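Heads up, one of the protein chains got dropped from this complex, but the rest are sitting where they should.
Chains here go by letter, A and B, matching the order in which they are written, and residues are numbered from 1 within each.
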Amino acid sequence: MSAGSEAGPRAPGTGAGSPAGPDARSRRQLALMLAPYLAGLVGLVLLPALVTLALAFTHYDLVRPPAWAGFDNFTALVEDPIFRIALTNTVVFAVVAVPLRVLLALGLALLLHRRTPGAGTARAAALLPTAVPEIAYGLLWLWLLNPLYGPINQVLRVGGENGLTALGRTPPQWLTDPTDARAAIILVSLFTMGETFVVLLAARRALPRDVYEMAAIEDATGWDVFRRITLPLMAPVLALLALRDAIASLHFTFVSAFVVTDGGPPPYATTYLSLFVYQTGFEYLRYGYAAAATLVMMVLTLAAVLVQWRLVRRYRRFYPR
Amino acid sequence: MTTVRSKSLLAAALCGALAVTGCGSGVGSSSQEQIKLLVFGAPEELAAYRTLIDAYEAARPGERVQLVEASDRKDLLARLATSVAGGAPPDVFLMNYRFYGQFAAKGVVEPLDGRIAASDAVDPADYYPVAMDAFKWHDQQLCLPQNVSSLVVYYNRTLFARYGVPEPKPGWTWNDLVGTATAMTRDGRGLVIKGTEAEGAARLPAVHGLGVEPSIIRLAPLVWSNGGEIVDDPDRPTRLALDSPAAREALKSLVDLRLAYGVVPSDAEVEAEDDESRFLNGRLAMLMTSRRATTNFRTITGFDWDVAPLPVYQRPVGVLHSDAYCMTRGSRNKDAAWRFMEYAMSADGQKIIAATGRTVPSHIETSRSPAFLDPNLPPRNSQIFLDAIPTVRALPTVSTWPEIEDLSYGILENAMHRGDRLDDVIRELDAKSRPVFARGENG
């Protein structure tokens, strides 16, 4: 990638180890250290996932034994208008929120990577929402978005009359208008980009300083520096983070939709796949059906990952080692 | 894959993923003594159950009950389902008859007829039949109703006195309700205002005349009172059927409260402050809800309030609200669970819960005792809950009813707040409810 980071990401241990025998030993040690994680992964993630996959082909209500259903659940999903809405909502959310989240994180990282007074505090502030427990974070937003008494709309109404904004418009109806509510969910998700922010902060700091000094001597404008240097140098990291965010976006709608909008405004403006799965599975006890929806979600994730991976690989060709 | 294996795998999965309360403690030795009671509710309600448990443990040394608290109804359903699937269900749970159907149909609930017959403590004749019947599934008594509430109109007497509007009286009609609500919708200066021009317009009502949520359970008594039905066949429903003239008229009356008269808060106002808080804060003249709100309203100190019966359309009809203690079939300690249920259903147990204001006791004698009717505890007019009991009707018991409520709520909310065309609303309710009813099982 860059001259500065060449030395950095070399995996520890690749060069370690004395010549004879210890290869097998270190491998054994590695396996031993990985064992607890692997056991947890298999027991708590893989097995349940496989069971879920299997249950997608059954009628199962969590109470009575599962009965084989073949592709019944999937045909039902195709015809289920709520599922279609949830699917659309999910895709639209990912398409809008993921780039916005990454861009916000990038903007903040570029703004705050320098050692300037207050930068540390600002960095902590940017991280803070990610550290708040999800439910509490959701409840906080429920208050922030309150259409009449919430601080956001209070601020928007400053300078306006009769409950209108200064521009004479109705302030956003966060919890009652479908479009505004979807925007609200995206807004809520934006501020939890702390992890992405931290990674980008580290990535930006790892970029060689002299390259930027070079650009300064050549009188490159801020925009030129961003476009021609920073962005291309950080592109691999950005792509990876976008990928990760796209996967995560399938579930980080859950708490906000569950706590803030309850899937509404009616009928299903903010019902995302995660909420749909939860409702059908645990509220309506249609676990097999929910499992089928989960399977669709996983396939979707996989598709998103593959598409992005191909894009990343195409880009990677520019960086021969 | 065999059933047994998939179930145990699932149990493991759920244990890890959900941290289900019941999971894992099933093997403990102490469960021999202790039973688990799964409930949900506001802090005051949970406090009432703790009081009940304390009294029970004091009265019956050696018995121990653990209260498992769910955060809300949906959480309770999820916990119950997952703990049943995980093989460690609570011994007793409390559930509304509208939601117990799916568990009844799936054999989660233990039939109680044998135990009732053998019991000295529980005599079915001591309880209101309408509540007992609501928990019969295929002629088996599955649960024992703890309460028998119905819909009433809470009203803020201080506000009525301030604006000189006559208080609601028994026998009042829907038109009286609309008239009263209109007269009670006031702006900040105390002048009558029509809330329909609200959205972004000159003046917002400071006090709304009425709070009522646009749900099927609020609509149902209205439709019945007008001589209509909400489903095509109350015993074997296959769809929500509001297409009869009587039902359509009732639906129109409900949405007109917002669309034509503007006496109920707009959707944004409801989101900003729900009806119960609005009433608590003195900004709602009347609120249509069940006995459940009483506990909360007893904290009111700023004004005087009371309850009035539901207004009559054609004939007086109420809608049943009732929760019951149900025993799980998977309980490992059914005898201990039954002993607790007996106590909770006894006059002593019913008095403890009634004292919190939360319930209208299903135990007839208790409901007529000062424990419920004490005039010193608001509402003074608790008698109207009892007067309504002969006319209350239960909603259809079908296992997919929770889904029906959820889907109809979205449609009705849009009808009331967005002004969707009634024909479309009725057609949508019909079309969307059909597949859900078709999946359901009837009791």
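In this text, contacts are C-beta pairs under 8 Å (C-beta built on N, C-alpha and C of every residue); 3 or more make two chains touch, one makes a residue touch a chain.
Operating definition for what follows: contacts and distances are computed from a predicted model.
Participant: What name does the UniProt record list for the absent chain among "Molybdenum cofactor guanylyltransferase", "Cysteine desulfurase", "ABC transporter ATP-binding protein" or "Carbon-phosphorus lyase complex subunit PhnI"?
Facilitator: The UniProt record for the chain left out of view names it "ABC transporter ATP-binding protein".
Participant: Taking the complete complex into account, tell me which visible chains touch the one left out.
Facilitator: Within the full complex, the chain left out of view touches A.
Participant: Of the residues listed, A:R25, A:R169, A:R205 or A:R228, which one is in contact with the missing chain?
Facilitator: Considering all chains, including the one not shown, the answer is A:R228.
Participant: I need the residue numbers on subunit A that touch the omitted chain, in ascending order.
Facilitator: For subunit A, the residues touching the absent chain are 1-3, 208, 210-211, 213-221, 224, 228-229, 232-233, 235, 318-321.
The rule is simple: only the chains that are shown with their structure count from here on.
Participant: Would you pull the subunit B residues touching subunit A in the complex into a rising list?
Facilitator: 1, 3, 6-7, 9-10, 12-13, 16-17, 74, 77-78, 81-82, 84-85, 102-103, 106-108, 199-204, 266-269, 271-273, 400, 402-403, 406-407, 409-411, 413-414, 417, 432
Participant: In the complex, go through subunit A and note every residue touching subunit B.
Facilitator: 43-44, 47-48, 51-52, 54-55, 61-66, 81, 146-150, 162-164, 170, 173-176, 264-268, 278-279, 282-285, 287
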